[in-house]
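Please find one structure pasted underneath; my questions will follow.
What follows is chain A.
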Amino acid sequence: MGINIIIGYILMFIGAFFFLLSAIGLLRLPDLYTRMQAATKSTTLGAISSIIGIGLMREDILIKSIILATFILLTAPISGSALIRAGYKAKSPMTDKTVVDKFKEKEGE
Partner candidate 1 sequence: MVNLANPTLLVVIPLFFAFLSIIVSSFLKKLIKFVPFIVSAINLVVIYFIGVKVLGGSVVIGTTAGLNPPYIINLAVDKLNFIIALMVNVLGLLISFYNIFYVKEEPTDKFHILFTLLIMSSSWISVTGDLFNMFVAFEVLSLSSFGLVGYLRSKDSIEAGFKYVVLGILAGSLILLGVVLVYAQTGTLNMAHIASKLYYIGSLEKLIPYILIFLGLAVEGALFPVNSWLPDAHPAAPSGVSAMLSGIVTTTAIYAIIRVTVTVFNYSAFIPYLFIIALLTLFFGEVAAFFQKDLKRMLAYSTIGQTGLFVLAFSVGTQSSISASIAQMINHSVSKAVLFLVAGIMIEVAASRNIDDLKGFGRSHILTSILFVFAALSLIGIPPFFGFFTKLAILQSLLDFPGFLGYFAFALVLIMAIVEGVYFYKVFKILFAKGEKTFGEENPWLVAAPFILVLILVFLSARPMNIINFTYDTAGQLIQRTTYLTSVLGGLK
Partner candidate 2 sequence: MNFSLLMILLTPFFGGLLAYAGSALHKSVRNIFFLIFLFLPFVELYQYANKTIDNFYYLTVLGQNLSLGINSLSFMLSILFALIFLLAGIFLLFEFDKSDDGDLAVLEFSFLEGAVFGVLFARDILSFFIFFELIAVLVFFLVGKGYKDAHIAQPKYITWALIGANSMLAAIMLLFFKTGSFGYSEIAGYLSTAPTSIVLTTFVLFAIGFLVEASTMPLHVWAPITYTEAPDSVSVVLSSVVKKVGLYLFTLFTFSIFGLNLFSKIMPKIFGSPLILYILQWVGAFTIIVGTFVAIVQEDAKKILAWSSIAQSGYILLGLSLGTSLGVAGGLLHIINHSIFKGILFFVVGGVIYRTGTKDLSELGGLIKKMPVSFIAMLFAIIATAGIPPLNGFASKYLIYEALIQNKEPILLTVALLGGTGSFMYVYRLIHSIFLGQLPKKYESVKEVPILMQIPMLVLSLLALLFGILPGIPMYFVSKAEAFLGFEPIKYNLTGFPEQSGLHAVNILAISLALTGGFVVAALIFYLLPRARKVHQLDNYYAGEVLTEDVKYNYSFGFYSFFDDIIRPFNEWSVDKIYEDFTGFVKTIGDYLRRVYTGNLETYVSLGIIVLTIFSLIYILGGVLW
Partner candidate 3 sequence: MIRKIVYGVFILIIIAAISLFISNYKFGVDKMDVGKYYLDNTVPQTGAANVVTSVTLFYRGFDTLGEVTVLFTAALGVAVLYFMGEKKRKQKLQESNFVTKIGTRVVFPFILLTGAYIFMHGHLTPGGGFQGGALIATGFLLLYLAYEETSIDRKKFYLVEGLGGLTYVIMGLLGFFMKDSFLANVLPNGSLFNLLSGGIILPIYIGVGLKVGSELSNIIDDLMCEVKCEEAGGEE
């Protein structure tokens, strides 16, 4: 068992952990905006970590794994950003704990 396999599995399971974390966050957090935090950050890391981990274990898929990971790293924040803005425009409710909304002031102008 090579070192790559061990690192691979470790990364894989880190990925799985963050996926799980993201899923829990989705359920526990109070509103769309806070859930997005979990959704975007944890899922991205989960995916990247998993994919790179798996890629390390088989060289014939390694390069594609890197491509994939890069792609996700690049696009996940974009789609996350688009979604959260869309949710805001669609007046998805905010939690009571929200302290400030500067965007509203701007949009309200």
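A quick word on the picks: all candidates are chains of the complex that A comes from, given by their letters.
Note that contacts are C-beta pairs under 8 Å (C-beta built on N, C-alpha and C of every residue); 3 or more make two chains touch, one makes a residue touch a chain; residues count from 1.
Since the model is a prediction, treat every value here as computed from it, not as a measurement.
**Q** Which one of these touches chain A in the complex: 1, 2 or 3?
**A** 3
**Q** Applying the document's contact rule, which stretches of chain A touch candidate 3 when the two form their complex?
**A** Against candidate 3, the touching part of chain A is residues 71, 74-75, 77-78, 81-82, 85.
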